[in-house]
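A single protein chain has been removed from this complex, and every other one stays in its place.
Each chain gets a letter, A and B, in the order it is written, and its residues are counted from 1.
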Amino acid sequence: MSNAHAANKSSLWDWLTTVDHKKIGILYLISGGFFFLIGGLEALLIRIQLMKPENTFLTGDLYNQVLTMHGTTMIFLAAMPIIFAFMNAVVPLQIGARDVAFPFLNSLGFWLFFFGGVLLNLSWFLGGAPDAGWTAYAPLSTTSSGSGLDFYVLGLQIAGAGTLIGGINFLVTIINMRAPGMTFMRMPLFTWTAFITSGLILFAFPALTIGFFLLMFDRVFEANFFDASMGGNPIIWEHIFWIFGHPEVYILILPAFGIISEVVSTFSKKRLFGYSAMVFATVLIGFLGFMVWAHHMFTVGLGPVANSIFAVATMAIAIPTGVKIFNWVFTLWGGQIRFTTANLFAVGFIPTFVMGGVTGVMLAAAPADYQYHDSYFVVAHFHYVIVGGLVLGLFAGLYYWYPRMFGKMLNETIGKWNFWTFFIGFHLTFFPQHFLGLMGMPRRYFTYPEGFGLGSMNFISTIGAFFMTIGTILFVYNIIITHAKGKMVSGDPWDGRTLEWAIPNPTPHYNFLQTPLVRGLDALWIEKMAGNKKMTPAEPVGDIHMPNNSILPFIMSLGFFIAGFGFIYFNKGGALALVAIIVGLGIGLVCMFLRSWIDDHGYHIHKKDLPKEDKGADL
Amino acid sequence: MNVGERLTDQNFPESPEKATLEGKNKFLGFWLFLGGETVLFATLFGTYLGLRNSFGKGPEASEIFQLPMVFAATIILLTSSLTSVYAVLALKENRVKAMRGWLFVTLLLGLSFLGLEIYEFIHYVHEGHTFTSGAFGSAFYTLVGFHGGHVLFGCLWLSTLLIRNSGRGLTLYNSPKYYLFALYWHFVDVVWVFIFTVVYLLGKVG
Partner (left out) sequence: MAGNEHTNSVHRHSSLQKKIKLKQERRQHNVSFVMMILLTILSFASIMSDAISDTVAILFIIVLACVQVFFQLYIWMHLGHKGHEFPMWGIASGLFIAALTVGTLIGLIW
């Protein structure tokens, strides 16, 4: 196959057709990062509107759209793909694999997410964005006029399919493709959290898929699922959404836990404290994450029995989470701590996340929740766990794995400025919101009256948002500087402990010349302690089997994107919409057919084209 | 051995569907996918059960359901599940002709199931039980339609598989494909068992 040399050539075509997990990771990072900036811009607009009482910067319907798109973009189009970026970039390397289990599906998952995200954001230019909140509660969502909610349903449906595919891919990769000796209890914690997160995706996303179908049928085909006058029931939407939505929260936070575990351990020069307890806590959080969704619905009126059960289950999650917090602290304890930017973010994460966790337990108390519900207290809580938890974790991961992904280290000085502006800005933004909530300020309102004493804290909160903006701009500047002036570093710039640091820089596209033999937890560290310069190989140098690139995932996703448009305009677009549906779905089906029809055996990199021996990471 | 090479009785592995890493991955990935599909259909079943007595402007379930026809459809689908099992047994013995024969029978049974279902739907629509006649109608057609869509997709998949591999023996490359199809088909049958029980039989007693 001509793919062997095509893979070395960097061109647009190569990026469109790539099935290499490292490149797909970069694609996820760039598009997730782009959507993160859009979502951040929307957040800034929200904060400007709320800067002073009775402001008229963004009012009514437009505010609703910005608010909805901020939440939706951040969760589905920024946080999830950046997590997938790390999972792609790191997990196969951490388990000593040459690629993921399904490279073709990996590419398909990315393109579905990408086109879904684009479709959703096109709503801005085509008559208005969705405006029913990221939760899209019926009947507000079923009766919202305009096409905004149709873009929401179709865009997220397509993106969600990509996520589901990614989840299955990583489950199989981690189960089937670990290097010899890499038992489950020797897997780095980030791989563990990626594993559990993938499991949550597998069982949570199908519920959302159906939820979106029901909503779409109600809006587009005049079904009556949520229309009470025809016997429908809007509570069903709430249940379905949260049966997905609560596990989603853990889908987001678990990988951040994994990143923090790697970073804290590496920069304390210590083995992670309580590794097996950490694994157990991760699994337990994953399990409990499915048992608590109704705590979002305490005020719906499920009755005292259901509320009590879900309250207790929710509080129980604090236990495994507490185990994790203590283990990170104990890992730091007595370690040779290096305060690199990655570690600063990790250390900043710990107390911040504890605060988010504590307000979580407060919200779990069902009677008290009647007070907090739909107030800024809730907004403060989930931003503490999602920004203070996940986003700080993602920043830590970016600074930590950047040299692995791009070969260059991000500038540490700018990095520290990045950390402090973002960290201070974050607390400045969200800490006052707890009190705003307790004072009675409801969430999702576009303004508040004068004379309620809400003005000064809202103003502080907006100042904080500008600090976070500066932090983010510094980060973007750091990336530009690094790529313009940064030098290539060795394959192991941090004195790492796990397998992703055992290979040369830049990473060869087959990852490992020889599959490594894993002899314990922190596999690379064990070799270092034994005085070895590189991993002990599990096999001699031989031909390496690699998957072929393919354009089909891109075209297939494009097909569904076109069909999505057709469904959105089904009631207004007449025959053209119908044509779009038929053509779009047709393209999708033809691509599936071609995938089935064309035998694809991959290709081999021959031994003579490979280096004679594994040089390791050039320690 | 080349994965595209035709297997002989001498080098035929114990489980040809899992003899390569790709095969193992497909096997596991597909099972996990079915785990996810379980939740997908559960959400549909739950929705249906929540709305099954909200008839809106349409007729009641017990008035319209045509149990004898549904019973026939059930037997057809069960039989097709059996024929796909026979196909898997033949696959394990490298009897390509027998396998393809059984799969062909499976395909015919699947198509006749679909025919019955379409006929049934048309009948219901004439009775006034439509997608928009009430919450019950929406939930019914969505649940049963999703299942029907799965059968249709299965038929398309199987046809592609049979046509593509006509005249070709079993290889390490195509064995997992046949095997996965059989898993899919069984799963679709499992879902139907519940539709038969929860939708039709339960609908009769109200």
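The definition used in the following text is that a contact is a pair of C-beta atoms (placed from the backbone, for glycine too) under 8 Å apart; a residue touches a chain by one contact, two chains touch by 3 or more.
Just so it is clear, the model here is predicted, and its values are computed rather than measured.
Touch with the chain omitted from the figure is made, among A:233, A:411, A:514 or A:548, by A:233.
In the complete assembly, the contact with the undisplayed chain comes from B:86, out of B:86, B:104 or B:153. Across the entire complex, the residue among A:51, A:126 or A:175 in touch with the chain not shown is A:175. Residues of chain A in touch with the missing chain: 175, 199, 202-203, 207, 233, 235-236, 239-240, 243, 290-291, 294, 302, 306. The chain not displayed touches chain B at residues 9-10, 14-15, 18, 27-28, 31-32, 34-39, 41-43, 45-47, 49-50, 67, 71, 74-75, 78-79, 81-82, 85-86, 89, 92-93, 183, 186-187, 189-190, 193-194, 196-198, 201-202, 204-206.
Just so it is clear, only the chains that are shown with their structure count from here on.
On the side of chain A, the complex with chain B involves touching residues 101-102, 164, 168-169, 171-172, 175-177, 202-207, 209-211, 213-214, 217-218, 221-225, 227, 230-233, 236, 240, 243, 589, 593, 596-597, 599, 601.
The residues of chain B lying in touch with chain A in their complex are 2-4, 21, 24-25, 28-29, 32-33, 35-37, 39-40, 43-44, 46-47, 50-51, 54-57, 131-132, 134-139, 142, 156-157, 160-161, 164, 173, 177.
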